[in-house]
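Removed: one protein chain of the complex. Kept in place: all other protein chains.
The first chain written gets the first letter, and so on, giving A, B and C; residue counts start at 1 in each chain.
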Amino acid sequence: MEAFSDGVIAIIITIMVLELKVPAGVHGADLASVLKLYPVFLSYILSFIYIGIYWNNHHHTFQAVGSVNGTILWANMHLLFWLSLIPFVTGWMGENDFARWPVTCYGIVLIMNAIAYTLLIIALIRHHGRDSLLGEAIGKDWKGYISLAIYAIAIALSWFSSMVSFALYVVVAGIWFIPDKRIERKIGH
Amino acid sequence: MEAFSDGVIAIIITIMVLELKVPAGVHGADLASVLKLYPVFLSYILSFIYIGIYWNNHHHTFQAVGSVNGTILWANMHLLFWLSLIPFVTGWMGENDFARWPVTCYGIVLIMNAIAYTLLIIALIRHHGRDSLLGEAIGKDWKGYISLAIYAIAIALSWFSSMVSFALYVVVAGIWFIPDKRIERKIGH
Amino acid sequence: MEAFSDGVIAIIITIMVLELKVPAGVHGADLASVLKLYPVFLSYILSFIYIGIYWNNHHHTFQAVGSVNGTILWANMHLLFWLSLIPFVTGWMGENDFARWPVTCYGIVLIMNAIAYTLLIIALIRHHGRDSLLGEAIGKDWKGYISLAIYAIAIALSWFSSMVSFALYVVVAGIWFIPDKRIERKIGH
Partner (left out) sequence: MEAFSDGVIAIIITIMVLELKVPAGVHGADLASVLKLYPVFLSYILSFIYIGIYWNNHHHTFQAVGSVNGTILWANMHLLFWLSLIPFVTGWMGENDFARWPVTCYGIVLIMNAIAYTLLIIALIRHHGRDSLLGEAIGKDWKGYISLAIYAIAIALSWFSSMVSFALYVVVAGIWFIPDKRIERKIGH
(Lines give C-alpha, C1' and ligand atoms only; values in the text may rest on other atoms or scores of the structure.)
Protein backbone atom coordinates (compact mmCIF):
# COMPACT_ATOMS: atom_id res chain seq x y z
CA MET A 1 0.00 0.00 0.00
CA GLU A 2 2.86 2.37 0.74
CA ALA A 3 4.34 1.75 -2.71
CA PHE A 4 1.01 2.68 -4.33
CA SER A 5 0.64 5.82 -2.19
CA ASP A 6 4.24 6.82 -2.90
CA GLY A 7 3.54 6.37 -6.59
CA VAL A 8 0.38 8.48 -6.52
CA ILE A 9 2.08 11.25 -4.51
CA ALA A 10 5.09 11.20 -6.85
CA ILE A 11 2.76 11.65 -9.81
CA ILE A 12 0.74 14.43 -8.14
CA ILE A 13 3.86 16.43 -7.31
CA THR A 14 5.15 16.03 -10.85
CA ILE A 15 2.09 16.62 -13.01
CA MET A 16 1.58 19.96 -11.28
CA VAL A 17 4.31 21.24 -13.57
CA LEU A 18 1.96 20.63 -16.50
CA GLU A 19 -0.12 23.53 -15.16
CA LEU A 20 2.93 25.77 -15.65
CA LYS A 21 1.98 26.52 -19.22
CA VAL A 22 2.95 29.74 -20.91
CA PRO A 23 -0.62 30.82 -21.82
CA ALA A 24 -1.56 29.87 -25.40
CA GLY A 25 -1.40 32.81 -27.81
CA VAL A 26 1.30 34.55 -25.81
CA HIS A 27 4.22 32.13 -26.15
CA GLY A 28 6.36 35.24 -25.94
CA ALA A 29 10.07 34.81 -25.77
CA ASP A 30 10.50 37.87 -23.60
CA LEU A 31 10.97 37.92 -19.86
CA ALA A 32 7.73 39.82 -19.26
CA SER A 33 5.68 36.83 -20.38
CA VAL A 34 7.42 34.71 -17.77
CA LEU A 35 7.31 37.29 -15.02
CA LYS A 36 3.56 37.50 -15.47
CA LEU A 37 3.57 33.86 -14.40
CA TYR A 38 4.83 34.74 -10.89
CA PRO A 39 1.51 33.86 -9.17
CA VAL A 40 1.69 30.50 -10.94
CA PHE A 41 5.22 29.93 -9.66
CA LEU A 42 4.41 31.00 -6.10
CA SER A 43 1.43 28.64 -6.05
CA TYR A 44 3.59 25.89 -7.55
CA ILE A 45 6.31 26.29 -4.92
CA LEU A 46 3.82 26.28 -2.03
CA SER A 47 1.99 23.20 -3.35
CA PHE A 48 5.28 21.42 -3.99
CA ILE A 49 6.27 21.99 -0.35
CA TYR A 50 2.83 20.87 0.89
CA ILE A 51 2.95 17.63 -1.07
CA GLY A 52 6.54 17.12 0.08
CA ILE A 53 5.36 17.49 3.69
CA TYR A 54 2.50 15.03 3.19
CA TRP A 55 4.77 12.49 1.51
CA ASN A 56 7.32 12.89 4.27
CA ASN A 57 4.87 12.44 7.15
CA HIS A 58 2.96 9.69 5.34
CA HIS A 59 6.24 7.86 4.80
CA HIS A 60 7.32 8.24 8.44
CA THR A 61 3.90 7.18 9.71
CA PHE A 62 3.75 3.99 7.67
CA GLN A 63 7.23 3.02 8.78
CA ALA A 64 5.78 2.80 12.29
CA VAL A 65 2.91 0.62 11.04
CA GLY A 66 2.84 -3.17 10.71
CA SER A 67 -0.50 -4.14 9.18
CA VAL A 68 -3.51 -2.41 7.67
CA ASN A 69 -7.24 -3.15 7.39
CA GLY A 70 -10.01 -2.10 5.01
CA THR A 71 -10.80 1.11 6.90
CA ILE A 72 -7.18 2.27 6.84
CA LEU A 73 -7.01 1.46 3.16
CA TRP A 74 -9.98 3.65 2.30
CA ALA A 75 -8.89 6.38 4.71
CA ASN A 76 -5.64 6.40 2.76
CA MET A 77 -7.53 6.50 -0.57
CA HIS A 78 -9.57 9.42 0.79
CA LEU A 79 -6.36 11.31 1.58
CA LEU A 80 -4.99 10.57 -1.91
CA PHE A 81 -8.24 11.93 -3.37
CA TRP A 82 -7.79 15.33 -1.72
CA LEU A 83 -4.08 15.38 -2.50
CA SER A 84 -4.94 14.72 -6.14
CA LEU A 85 -7.01 17.92 -6.24
CA ILE A 86 -4.03 20.08 -5.26
CA PRO A 87 -2.69 20.43 -8.84
CA PHE A 88 -6.12 21.61 -10.00
CA VAL A 89 -6.60 24.31 -7.35
CA THR A 90 -2.93 25.29 -7.66
CA GLY A 91 -3.32 25.94 -11.37
CA TRP A 92 -6.62 27.77 -10.85
CA MET A 93 -5.22 30.01 -8.11
CA GLY A 94 -2.07 30.78 -10.10
CA GLU A 95 -3.90 31.64 -13.31
CA ASN A 96 -6.16 34.14 -11.59
CA ASP A 97 -3.60 36.16 -9.64
CA PHE A 98 -4.83 34.96 -6.27
CA ALA A 99 -8.43 36.00 -6.89
CA ARG A 100 -10.89 35.46 -4.08
CA TRP A 101 -12.62 32.19 -5.04
CA PRO A 102 -9.57 30.25 -6.16
CA VAL A 103 -7.78 31.16 -2.93
CA THR A 104 -10.83 30.06 -0.91
CA CYS A 105 -11.00 26.75 -2.79
CA TYR A 106 -7.28 26.19 -2.36
CA GLY A 107 -7.80 26.57 1.38
CA ILE A 108 -10.76 24.19 1.33
CA VAL A 109 -8.67 21.54 -0.43
CA LEU A 110 -5.88 22.06 2.13
CA ILE A 111 -8.25 21.75 5.09
CA MET A 112 -9.83 18.63 3.57
CA ASN A 113 -6.35 17.15 3.22
CA ALA A 114 -5.65 17.92 6.86
CA ILE A 115 -8.94 16.31 7.90
CA ALA A 116 -8.27 13.28 5.69
CA TYR A 117 -4.81 12.88 7.22
CA THR A 118 -6.28 13.12 10.72
CA LEU A 119 -8.89 10.47 9.86
CA LEU A 120 -6.11 8.23 8.55
CA ILE A 121 -4.15 8.62 11.80
CA ILE A 122 -7.31 7.87 13.83
CA ALA A 123 -7.95 4.72 11.76
CA LEU A 124 -4.34 3.64 12.28
CA ILE A 125 -4.43 4.20 16.04
CA ARG A 126 -7.81 2.46 16.35
CA HIS A 127 -6.31 -0.57 14.55
CA HIS A 128 -3.00 -0.66 16.44
CA GLY A 129 -4.05 0.64 19.87
CA ARG A 130 -3.29 3.89 21.64
CA ASP A 131 -0.40 2.23 23.46
CA SER A 132 1.24 1.13 20.19
CA LEU A 133 4.43 2.72 18.89
CA LEU A 134 2.39 4.97 16.62
CA GLY A 135 -0.16 5.87 19.30
CA GLU A 136 2.57 6.95 21.69
CA ALA A 137 4.52 8.74 18.97
CA ILE A 138 1.57 10.88 17.89
CA GLY A 139 0.39 11.69 21.41
CA LYS A 140 -1.61 14.88 21.46
CA ASP A 141 -1.81 16.05 17.86
CA TRP A 142 -1.55 19.79 18.64
CA LYS A 143 0.11 20.59 15.28
CA GLY A 144 -2.90 19.07 13.55
CA TYR A 145 -5.41 21.11 15.57
CA ILE A 146 -3.51 24.37 15.12
CA SER A 147 -3.30 23.77 11.35
CA LEU A 148 -7.04 23.18 11.12
CA ALA A 149 -7.69 26.41 13.01
CA ILE A 150 -5.34 28.47 10.82
CA TYR A 151 -6.86 26.98 7.64
CA ALA A 152 -10.34 27.91 8.84
CA ILE A 153 -9.24 31.48 9.59
CA ALA A 154 -7.47 31.73 6.22
CA ILE A 155 -10.57 30.54 4.35
CA ALA A 156 -12.72 33.10 6.15
CA LEU A 157 -10.21 35.90 5.55
CA SER A 158 -9.95 35.09 1.84
CA TRP A 159 -13.07 37.27 1.49
CA PHE A 160 -11.20 40.30 2.74
CA SER A 161 -7.67 39.76 1.53
CA SER A 162 -6.52 36.74 -0.44
CA MET A 163 -2.92 37.77 0.26
CA VAL A 164 -3.41 37.30 4.01
CA SER A 165 -4.93 33.88 3.33
CA PHE A 166 -1.99 32.90 1.17
CA ALA A 167 0.40 34.07 3.91
CA LEU A 168 -1.46 31.88 6.42
CA TYR A 169 -1.13 28.87 4.10
CA VAL A 170 2.60 29.57 4.06
CA VAL A 171 2.60 29.70 7.87
CA VAL A 172 1.02 26.24 8.15
CA ALA A 173 3.55 24.84 5.68
CA GLY A 174 6.27 26.33 7.90
CA ILE A 175 4.84 24.57 10.98
CA TRP A 176 4.95 21.20 9.22
CA PHE A 177 8.17 21.72 7.31
CA ILE A 178 10.21 19.80 9.88
CA PRO A 179 9.61 16.03 9.62
CA ASP A 180 7.49 14.61 12.41
CA LYS A 181 10.11 14.40 15.18
CA ARG A 182 7.57 12.63 17.38
CA ILE A 183 7.64 9.54 15.21
CA GLU A 184 11.26 9.88 14.12
CA ARG A 185 12.37 9.93 17.76
CA LYS A 186 10.46 6.74 18.57
CA ILE A 187 11.44 4.58 15.62
CA GLY A 188 14.77 6.05 14.52
CA HIS A 189 14.79 5.73 10.77
CA MET B 1 4.21 -7.66 -12.52
CA GLU B 2 2.31 -6.29 -9.53
CA ALA B 3 4.70 -3.34 -9.27
CA PHE B 4 4.07 -2.48 -12.92
CA SER B 5 0.29 -2.77 -12.52
CA ASP B 6 0.38 -0.70 -9.34
CA GLY B 7 2.36 1.92 -11.22
CA VAL B 8 -0.06 2.03 -14.14
CA ILE B 9 -3.10 2.22 -11.83
CA ALA B 10 -1.44 4.96 -9.74
CA ILE B 11 -0.86 6.98 -12.90
CA ILE B 12 -4.40 6.43 -14.22
CA ILE B 13 -5.97 7.58 -10.96
CA THR B 14 -3.76 10.67 -10.90
CA ILE B 15 -3.82 11.88 -14.50
CA MET B 16 -7.60 11.98 -14.34
CA VAL B 17 -7.18 15.26 -12.49
CA LEU B 18 -5.69 16.72 -15.68
CA GLU B 19 -9.20 16.49 -17.14
CA LEU B 20 -10.37 18.84 -14.38
CA LYS B 21 -9.50 21.91 -16.41
CA VAL B 22 -11.35 25.16 -15.99
CA PRO B 23 -12.53 25.45 -19.62
CA ALA B 24 -10.22 27.62 -21.73
CA GLY B 25 -11.52 31.14 -22.29
CA VAL B 26 -13.47 31.11 -19.07
CA HIS B 27 -10.72 30.99 -16.45
CA GLY B 28 -13.14 32.94 -14.32
CA ALA B 29 -12.23 33.63 -10.77
CA ASP B 30 -15.82 33.45 -9.62
CA LEU B 31 -17.51 30.54 -7.96
CA ALA B 32 -20.01 30.08 -10.79
CA SER B 33 -17.28 28.95 -13.14
CA VAL B 34 -16.33 26.22 -10.69
CA LEU B 35 -19.89 25.22 -9.85
CA LYS B 36 -20.51 24.67 -13.55
CA LEU B 37 -17.84 21.98 -13.25
CA TYR B 38 -20.01 19.87 -10.90
CA PRO B 39 -20.63 17.11 -13.48
CA VAL B 40 -16.87 16.95 -13.96
CA PHE B 41 -16.36 16.59 -10.21
CA LEU B 42 -19.08 13.98 -9.79
CA SER B 43 -17.57 11.93 -12.62
CA TYR B 44 -14.13 12.39 -11.13
CA ILE B 45 -15.21 11.17 -7.69
CA LEU B 46 -16.98 8.12 -9.10
CA SER B 47 -14.02 7.17 -11.31
CA PHE B 48 -11.60 7.72 -8.45
CA ILE B 49 -13.60 5.28 -6.33
CA TYR B 50 -13.81 2.75 -9.19
CA ILE B 51 -10.07 2.79 -9.77
CA GLY B 52 -9.52 2.57 -6.02
CA ILE B 53 -11.73 -0.52 -5.95
CA TYR B 54 -9.86 -2.14 -8.84
CA TRP B 55 -6.49 -1.38 -7.30
CA ASN B 56 -7.67 -2.75 -3.98
CA ASN B 57 -9.05 -6.02 -5.36
CA HIS B 58 -6.15 -6.42 -7.80
CA HIS B 59 -3.74 -5.99 -4.91
CA HIS B 60 -5.58 -8.49 -2.70
CA THR B 61 -5.84 -11.01 -5.53
CA PHE B 62 -2.15 -10.96 -6.40
CA GLN B 63 -1.23 -11.40 -2.76
CA ALA B 64 -2.92 -14.81 -3.02
CA VAL B 65 -0.95 -15.65 -6.16
CA GLY B 66 2.49 -17.26 -6.39
CA SER B 67 3.43 -17.43 -10.07
CA VAL B 68 2.11 -16.15 -13.38
CA ASN B 69 2.22 -17.31 -17.01
CA GLY B 70 1.93 -15.60 -20.37
CA THR B 71 -1.88 -15.78 -20.44
CA ILE B 72 -2.21 -14.14 -17.02
CA LEU B 73 0.23 -11.47 -18.08
CA TRP B 74 -1.79 -10.49 -21.13
CA ALA B 75 -5.09 -10.82 -19.26
CA ASN B 76 -3.62 -8.30 -16.84
CA MET B 77 -2.50 -6.05 -19.71
CA HIS B 78 -6.02 -6.27 -21.12
CA LEU B 79 -7.46 -5.10 -17.80
CA LEU B 80 -4.96 -2.21 -17.67
CA PHE B 81 -6.03 -1.23 -21.20
CA TRP B 82 -9.66 -0.77 -20.17
CA LEU B 83 -8.71 0.91 -16.92
CA SER B 84 -6.59 3.35 -18.93
CA LEU B 85 -9.69 4.45 -20.85
CA ILE B 86 -11.49 5.54 -17.69
CA PRO B 87 -9.90 9.03 -17.57
CA PHE B 88 -10.99 9.62 -21.18
CA VAL B 89 -14.64 8.64 -20.72
CA THR B 90 -14.71 10.40 -17.34
CA GLY B 91 -13.62 13.66 -18.91
CA TRP B 92 -16.02 13.24 -21.82
CA MET B 93 -18.99 12.48 -19.57
CA GLY B 94 -18.18 15.37 -17.22
CA GLU B 95 -17.75 17.93 -19.98
CA ASN B 96 -21.12 17.12 -21.53
CA ASP B 97 -23.32 17.22 -18.43
CA PHE B 98 -24.08 13.53 -18.51
CA ALA B 99 -25.33 13.55 -22.09
CA ARG B 100 -26.58 10.27 -23.51
CA TRP B 101 -23.61 8.97 -25.52
CA PRO B 102 -20.87 9.79 -23.04
CA VAL B 103 -22.86 8.07 -20.27
CA THR B 104 -23.37 5.02 -22.51
CA CYS B 105 -19.66 4.88 -23.36
CA TYR B 106 -18.72 5.28 -19.70
CA GLY B 107 -20.87 2.23 -18.96
CA ILE B 108 -19.31 0.30 -21.81
CA VAL B 109 -15.83 0.99 -20.47
CA LEU B 110 -16.97 -0.08 -16.99
CA ILE B 111 -18.50 -3.33 -18.26
CA MET B 112 -15.36 -4.07 -20.31
CA ASN B 113 -13.30 -3.54 -17.16
CA ALA B 114 -15.53 -5.97 -15.28
CA ILE B 115 -15.19 -8.52 -18.09
CA ALA B 116 -11.41 -8.03 -18.24
CA TYR B 117 -11.17 -8.53 -14.48
CA THR B 118 -13.28 -11.70 -14.70
CA LEU B 119 -11.03 -13.03 -17.50
CA LEU B 120 -7.99 -12.29 -15.35
CA ILE B 121 -9.48 -14.23 -12.43
CA ILE B 122 -10.35 -17.14 -14.77
CA ALA B 123 -6.77 -17.19 -16.10
CA LEU B 124 -5.44 -17.15 -12.54
CA ILE B 125 -7.69 -19.98 -11.38
CA ARG B 126 -6.92 -22.04 -14.50
CA HIS B 127 -3.19 -21.67 -13.72
CA HIS B 128 -3.40 -22.37 -9.99
CA GLY B 129 -6.32 -24.80 -9.82
CA ARG B 130 -9.84 -24.42 -8.48
CA ASP B 131 -8.74 -25.97 -5.17
CA SER B 132 -5.97 -23.38 -4.73
CA LEU B 133 -6.17 -20.66 -2.11
CA LEU B 134 -7.43 -18.22 -4.73
CA GLY B 135 -9.92 -20.67 -6.25
CA GLU B 136 -11.47 -21.35 -2.86
CA ALA B 137 -11.38 -17.69 -1.89
CA ILE B 138 -13.27 -16.55 -4.96
CA GLY B 139 -15.81 -19.39 -4.91
CA LYS B 140 -18.97 -18.36 -6.71
CA ASP B 141 -18.35 -14.88 -8.08
CA TRP B 142 -21.90 -13.58 -7.52
CA LYS B 143 -20.73 -9.99 -7.03
CA GLY B 144 -19.14 -10.14 -10.48
CA TYR B 145 -22.31 -11.49 -12.14
CA ILE B 146 -24.59 -8.96 -10.44
CA SER B 147 -22.28 -6.11 -11.49
CA LEU B 148 -22.32 -7.24 -15.11
CA ALA B 149 -26.13 -7.38 -15.04
CA ILE B 150 -26.46 -3.90 -13.51
CA TYR B 151 -23.98 -2.44 -16.00
CA ALA B 152 -25.96 -3.93 -18.89
CA ILE B 153 -29.20 -2.47 -17.54
CA ALA B 154 -27.54 0.91 -16.97
CA ILE B 155 -26.19 1.00 -20.53
CA ALA B 156 -29.64 0.19 -21.94
CA LEU B 157 -31.34 2.78 -19.70
CA SER B 158 -28.86 5.50 -20.70
CA TRP B 159 -31.14 6.02 -23.73
CA PHE B 160 -34.03 7.01 -21.50
CA SER B 161 -32.35 8.70 -18.55
CA SER B 162 -28.63 9.15 -18.15
CA MET B 163 -29.21 10.07 -14.51
CA VAL B 164 -30.63 6.61 -13.77
CA SER B 165 -27.61 5.07 -15.48
CA PHE B 166 -25.23 7.17 -13.43
CA ALA B 167 -27.10 6.16 -10.26
CA LEU B 168 -26.69 2.49 -11.24
CA TYR B 169 -22.94 2.99 -11.73
CA VAL B 170 -22.88 4.39 -8.20
CA VAL B 171 -24.76 1.31 -6.96
CA VAL B 172 -22.16 -1.07 -8.41
CA ALA B 173 -19.36 0.98 -6.86
CA GLY B 174 -21.19 0.64 -3.55
CA ILE B 175 -21.35 -3.17 -3.92
CA TRP B 176 -17.59 -3.36 -4.44
CA PHE B 177 -16.59 -0.64 -2.02
CA ILE B 178 -15.75 -3.15 0.70
CA PRO B 179 -12.46 -4.98 -0.03
CA ASP B 180 -12.91 -8.57 -1.12
CA LYS B 181 -13.57 -10.22 2.26
CA ARG B 182 -13.50 -13.61 0.57
CA ILE B 183 -9.79 -13.34 -0.13
CA GLU B 184 -8.93 -11.28 2.93
CA ARG B 185 -10.48 -13.94 5.16
CA LYS B 186 -8.45 -16.73 3.55
CA ILE B 187 -5.03 -15.15 3.48
CA GLY B 188 -5.12 -12.59 6.29
CA HIS B 189 -3.00 -9.76 4.99
CA MET C 1 17.43 0.03 -12.80
CA GLU C 2 14.53 -2.25 -13.58
CA ALA C 3 12.28 -0.36 -11.18
CA PHE C 4 13.10 2.90 -12.98
CA SER C 5 12.49 1.37 -16.42
CA ASP C 6 9.24 -0.19 -15.24
CA GLY C 7 8.18 3.21 -13.94
CA VAL C 8 9.00 4.99 -17.19
CA ILE C 9 7.22 2.35 -19.29
CA ALA C 10 4.19 2.44 -16.99
CA ILE C 11 3.99 6.20 -17.44
CA ILE C 12 4.46 6.04 -21.22
CA ILE C 13 1.65 3.50 -21.62
CA THR C 14 -0.65 5.60 -19.45
CA ILE C 15 -0.06 9.14 -20.66
CA MET C 16 -0.88 8.02 -24.19
CA VAL C 17 -4.51 8.23 -23.11
CA LEU C 18 -4.04 11.99 -22.72
CA GLU C 19 -3.78 12.13 -26.52
CA LEU C 20 -7.30 10.70 -26.67
CA LYS C 21 -8.85 14.13 -26.47
CA VAL C 22 -12.20 14.86 -28.02
CA PRO C 23 -11.00 17.69 -30.32
CA ALA C 24 -11.50 21.14 -28.77
CA GLY C 25 -14.53 22.98 -30.15
CA VAL C 26 -16.35 19.77 -30.92
CA HIS C 27 -16.96 18.33 -27.48
CA GLY C 28 -20.06 16.85 -29.04
CA ALA C 29 -22.14 14.52 -26.99
CA ASP C 30 -23.16 12.50 -30.03
CA LEU C 31 -21.70 9.21 -31.13
CA ALA C 32 -20.45 10.64 -34.42
CA SER C 33 -17.89 12.78 -32.61
CA VAL C 34 -16.49 9.67 -30.98
CA LEU C 35 -16.63 7.51 -34.08
CA LYS C 36 -14.55 10.11 -35.88
CA LEU C 37 -11.89 9.26 -33.33
CA TYR C 38 -11.53 5.67 -34.64
CA PRO C 39 -8.04 6.25 -36.12
CA VAL C 40 -7.01 7.61 -32.73
CA PHE C 41 -8.35 4.50 -31.02
CA LEU C 42 -6.76 2.09 -33.51
CA SER C 43 -3.40 3.82 -33.04
CA TYR C 44 -3.87 3.78 -29.28
CA ILE C 45 -4.61 0.05 -29.21
CA LEU C 46 -1.61 -0.81 -31.40
CA SER C 47 0.76 1.36 -29.35
CA PHE C 48 -0.62 -0.05 -26.11
CA ILE C 49 0.15 -3.57 -27.35
CA TYR C 50 3.63 -2.53 -28.53
CA ILE C 51 4.54 -0.99 -25.19
CA GLY C 52 3.08 -4.03 -23.45
CA ILE C 53 5.36 -6.25 -25.56
CA TYR C 54 8.42 -4.15 -24.78
CA TRP C 55 7.66 -4.10 -21.08
CA ASN C 56 7.10 -7.85 -21.13
CA ASN C 57 10.33 -8.70 -22.94
CA HIS C 58 12.32 -6.10 -21.02
CA HIS C 59 11.04 -7.58 -17.79
CA HIS C 60 11.86 -11.16 -18.83
CA THR C 61 15.30 -10.16 -20.06
CA PHE C 62 16.32 -8.39 -16.87
CA GLN C 63 15.17 -11.34 -14.79
CA ALA C 64 17.94 -13.32 -16.53
CA VAL C 65 20.46 -10.58 -15.73
CA GLY C 66 22.59 -10.24 -12.59
CA SER C 67 24.61 -7.03 -12.90
CA VAL C 68 24.81 -4.04 -15.23
CA ASN C 69 27.51 -1.60 -16.32
CA GLY C 70 27.54 1.95 -17.67
CA THR C 71 27.06 0.86 -21.28
CA ILE C 72 24.00 -1.23 -20.44
CA LEU C 73 22.60 1.64 -18.44
CA TRP C 74 22.81 4.06 -21.34
CA ALA C 75 21.64 1.46 -23.85
CA ASN C 76 18.59 1.12 -21.61
CA MET C 77 18.16 4.91 -21.47
CA HIS C 78 18.38 4.99 -25.26
CA LEU C 79 15.58 2.43 -25.51
CA LEU C 80 13.45 4.45 -23.06
CA PHE C 81 14.04 7.53 -25.21
CA TRP C 82 12.52 5.91 -28.30
CA LEU C 83 9.73 4.34 -26.28
CA SER C 84 8.92 7.79 -24.90
CA LEU C 85 8.32 9.07 -28.43
CA ILE C 86 5.57 6.50 -29.07
CA PRO C 87 2.79 8.58 -27.46
CA PHE C 88 3.75 11.55 -29.67
CA VAL C 89 3.72 9.66 -32.99
CA THR C 90 0.63 7.75 -31.91
CA GLY C 91 -1.27 10.97 -31.32
CA TRP C 92 0.01 12.48 -34.56
CA MET C 93 -0.90 9.42 -36.65
CA GLY C 94 -4.34 9.17 -35.07
CA GLU C 95 -5.22 12.83 -35.52
CA ASN C 96 -4.38 12.76 -39.23
CA ASP C 97 -6.33 9.66 -40.27
CA PHE C 98 -3.21 7.66 -41.08
CA ALA C 99 -1.79 10.28 -43.46
CA ARG C 100 1.50 9.47 -45.15
CA TRP C 101 4.10 11.30 -43.03
CA PRO C 102 2.72 10.42 -39.62
CA VAL C 103 2.56 6.75 -40.63
CA THR C 104 6.15 6.92 -41.89
CA CYS C 105 7.33 8.56 -38.67
CA TYR C 106 5.45 6.02 -36.57
CA GLY C 107 7.36 3.31 -38.42
CA ILE C 108 10.65 5.12 -37.92
CA VAL C 109 10.04 5.33 -34.18
CA LEU C 110 9.15 1.61 -34.13
CA ILE C 111 12.29 0.62 -36.05
CA MET C 112 14.44 2.81 -33.77
CA ASN C 113 12.88 1.06 -30.78
CA ALA C 114 13.73 -2.31 -32.31
CA ILE C 115 17.31 -1.19 -32.97
CA ALA C 116 17.62 0.25 -29.44
CA TYR C 117 16.35 -3.04 -27.99
CA THR C 118 18.85 -5.00 -30.11
CA LEU C 119 21.68 -2.75 -28.93
CA LEU C 120 20.59 -3.30 -25.34
CA ILE C 121 20.66 -7.08 -25.82
CA ILE C 122 24.11 -6.85 -27.45
CA ALA C 123 25.41 -4.78 -24.51
CA LEU C 124 23.97 -7.33 -22.09
CA ILE C 125 25.49 -10.31 -23.88
CA ARG C 126 28.86 -8.55 -24.20
CA HIS C 127 28.82 -7.96 -20.43
CA HIS C 128 27.64 -11.44 -19.40
CA GLY C 129 29.19 -13.60 -22.14
CA ARG C 130 27.62 -15.52 -24.99
CA ASP C 131 27.61 -18.68 -22.88
CA SER C 132 25.65 -16.98 -20.09
CA LEU C 133 22.04 -17.83 -19.37
CA LEU C 134 20.92 -14.83 -21.40
CA GLY C 135 23.33 -15.51 -24.28
CA GLU C 136 22.06 -19.06 -24.64
CA ALA C 137 18.44 -18.02 -24.19
CA ILE C 138 18.56 -15.44 -26.97
CA GLY C 139 20.56 -17.60 -29.39
CA LYS C 140 19.91 -16.49 -32.93
CA ASP C 141 17.63 -13.45 -32.73
CA TRP C 142 15.61 -14.26 -35.88
CA LYS C 143 12.48 -12.53 -34.56
CA GLY C 144 14.48 -9.35 -34.20
CA TYR C 145 15.85 -9.53 -37.75
CA ILE C 146 12.46 -10.30 -39.30
CA SER C 147 10.90 -7.38 -37.42
CA LEU C 148 13.54 -4.97 -38.66
CA ALA C 149 12.95 -6.16 -42.24
CA ILE C 150 9.17 -5.78 -41.99
CA TYR C 151 9.49 -2.32 -40.45
CA ALA C 152 11.78 -1.23 -43.30
CA ILE C 153 9.30 -2.51 -45.88
CA ALA C 154 6.41 -0.83 -44.06
CA ILE C 155 8.22 2.51 -43.96
CA ALA C 156 8.96 2.31 -47.68
CA LEU C 157 5.39 1.29 -48.52
CA SER C 158 3.93 4.14 -46.46
CA TRP C 159 4.50 6.28 -49.60
CA PHE C 160 2.06 4.13 -51.56
CA SER C 161 -0.47 3.01 -49.00
CA SER C 162 -0.38 3.94 -45.37
CA MET C 163 -2.98 1.23 -44.68
CA VAL C 164 -0.58 -1.48 -45.85
CA SER C 165 2.11 -0.02 -43.57
CA PHE C 166 -0.26 0.00 -40.63
CA ALA C 167 -1.17 -3.63 -41.37
CA LEU C 168 2.53 -4.54 -41.37
CA TYR C 169 3.00 -2.84 -37.99
CA VAL C 170 0.14 -5.02 -36.74
CA VAL C 171 1.91 -8.11 -38.16
CA VAL C 172 5.11 -7.38 -36.22
CA ALA C 173 3.12 -6.85 -33.03
CA GLY C 174 1.54 -10.26 -33.69
CA ILE C 175 4.98 -11.88 -34.01
CA TRP C 176 6.07 -10.52 -30.64
CA PHE C 177 2.77 -10.87 -28.84
CA ILE C 178 3.84 -14.11 -27.19
CA PRO C 179 6.35 -13.53 -24.35
CA ASP C 180 9.89 -14.55 -25.19
CA LYS C 181 9.62 -18.33 -24.74
CA ARG C 182 13.36 -18.63 -25.29
CA ILE C 183 14.14 -16.88 -22.03
CA GLU C 184 11.06 -18.11 -20.17
CA ARG C 185 12.04 -21.70 -20.91
CA LYS C 186 15.57 -21.24 -19.58
CA ILE C 187 14.83 -19.43 -16.36
CA GLY C 188 11.30 -20.48 -15.48
CA HIS C 189 9.83 -17.41 -13.87
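In this section, contacts are C-beta pairs under 8 Å (C-beta built on N, C-alpha and C of every residue); 3 or more make two chains touch, one makes a residue touch a chain.
What you are looking at is a predicted structure, and each value in this text was computed from that prediction instead of being measured.
Peer 1: Could you run through the displayed chains and say which ones the absent chain touches?
Peer 2: Across all of the complex, the chain we cannot see touches A, C.
Peer 1: Could you tell which one of C:Tyr38, C:Phe81 or C:Phe177 touches the chain left off the display?
Peer 2: That would be C:Phe81, which touches the missing chain.
Peer 1: Which listed residue (A:Leu20, A:Leu42, A:Ile115 or A:Leu148) would be found touching the missing chain in the intact complex?
Peer 2: Once the missing chain is taken into account, the touching residue is A:Leu20.
Peer 1: Can you work out which residue in C:Leu18, C:Leu42, C:Val65 or C:Ile115 touches the chain that's missing from view?
Peer 2: Of the candidates C:Leu18, C:Leu42, C:Val65 or C:Ile115, C:Leu18 is in touch with the missing chain.
Peer 1: In the whole complex, what residues of subunit C lie against the chain that is missing from view?
Peer 2: Per the touch rule, subunit C residues meeting the hidden chain are 1, 3-4, 7-8, 11-12, 15, 18, 24, 67-70, 73-74, 77, 80-81, 84-85, 87-88, 91-92, 95-96, 99-102, 105.
Peer 1: Kindly note down the residues of subunit A that lie in touch with the hidden chain.
Peer 2: 3, 6-7, 9-11, 13-18, 20, 22, 24, 27, 29-31, 34, 45, 48, 52, 55-56, 59, 177-179, 184, 189
In this text, only the chains that are shown with their structure count from here on.
Peer 1: Tell me which chains count as touching both subunit A and subunit B.
Peer 2: none
Peer 1: Quick one: how far do you have to rotate subunit B to sit on subunit C, C-alpha fit, nearest 5 degrees?
Peer 2: Rotation angle between the two copies comes out at 90 degrees.
Peer 1: Once you find the CA centre of subunit A and the CA centre of subunit C, what distance in Å lies between them?
Peer 2: 37
Peer 1: Where in subunit A do residues touch at least two different other chains?
Peer 2: If we look for residues of subunit A contacting two or more partner chains, we find none.
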